[in-house]
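Below: one structure, written as structure tokens.
For this depiction, one protein chain was excluded, whereas all remaining protein chains were kept in their positions.
Here is chain A:
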Amino acid sequence: MTTADPLAPAVAGSAWDRLRGFAPPSRFLPVITTFALLVGMFGAGAVRYPGFSDPQVVLNLFIDNSFLIVLAVGMTFVILTGGIDLSVGSVVALSTVVAARTMEAGWPPLVSCVLVILIGCTLGLLMGLAIHYFDVQPFIATLAGLFFARGLCFLLAGRPLPIHNKSFSGFAEASISLPGGYYTTWAVVIALLIVAVAAFVLHRTLVGRTVYAIGGNETSALLMGLPVARVKVGVYVVSGLCSALAGLLFSLYMLSGYSLHAVGMELDAIAAVVIGGTLLTGGRGFVVGSVLGVLVLGTIQTFISFDGTLSSWWTKIAIGVLLLAFVVVQRLVVRRQP
């Protein structure tokens, strides 16, 4: 949404004419809707609850959801090609377990981070190969990945493993002071960096354009001479990489590794991507939308914790209702423009 559109035709005339005649391109509409919803929710919260309008609430939103942002970025790549990745939650859990286990064995944190990332990429690569070269449906291949990663977790650790490594926990607890007495964490900085890199790759590179082209029409993309096979396998590697990174951020957040971490987190990631305006059929959507989707999910939880009288299950119901609203609206929009 914030990225400039290189394809927009230059509009002649004075600045006022341009401003008056400005209408956002229709492909940005879903993201703008999500943004408006987020602003509206914050407005409502600020009116209802004292303290909701504090900027630290916004910063906490990022701190508490940094891993989900990274997860949603990877999921966006996969969904843009028309696929789906159910394995991400399990890979997050596997990453926390591997990180905790190796650091318990005395490995330096950096080495165990590299190992975690390698494992995530390998799992993604295997799923991608099965999907592209053996025509296994993405749903089924990543379902196998879900079971496999969760099984490995139990194999490695049946009980929660705390992470005691000094430099790792030091990095987790370090906060970055911002002007005005506010603070944030390094995890947020890493997550936002990943978002920036992902947006750059999607909009400024051949790989990114191929991702969109595959989602639009795979056969056409192939006939255009785009590297379909590499990119289609690649998006699952990206998703595996993002899951591993999200797992590391989650380890930073929880300071423990456990095989029951992140159960059902893949659904949150998918929901965030859909709420962010990405079409599940592929070819349309933005990483920034997915970030906004994560923030919307986080705001629902903030709402419920600020209220105090609402029960936790309202979170699930609210997410379901939002999901429904977005899907129906998207459906109507798509119907209008064939």
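Quick note on the criterion: contacts are C-beta pairs under 8 Å (C-beta built on N, C-alpha and C of every residue); 3 or more make two chains touch, one makes a residue touch a chain; residues count from 1.
The rule is simple: contacts and distances are computed from a predicted model.
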Message: Considering only the chain that is not displayed, what protein name does its UniProt record carry among "Allophanate hydrolase subunit 1", "ABC transporter permease", "Membrane protein" or "Spore germination protein"?
response: "ABC transporter permease"
Contact with the hidden chain (one of A:58, A:113, A:130 or A:262): A:130
- prompt: What residues on chain A make contact with the chain left out of this view?
  reply: 84, 130, 133-137, 139-141, 143-148, 150-152, 154-155, 158, 259, 267, 270-271, 274, 280-281, 311-317, 319-321, 323-324, 327-328, 331, 335
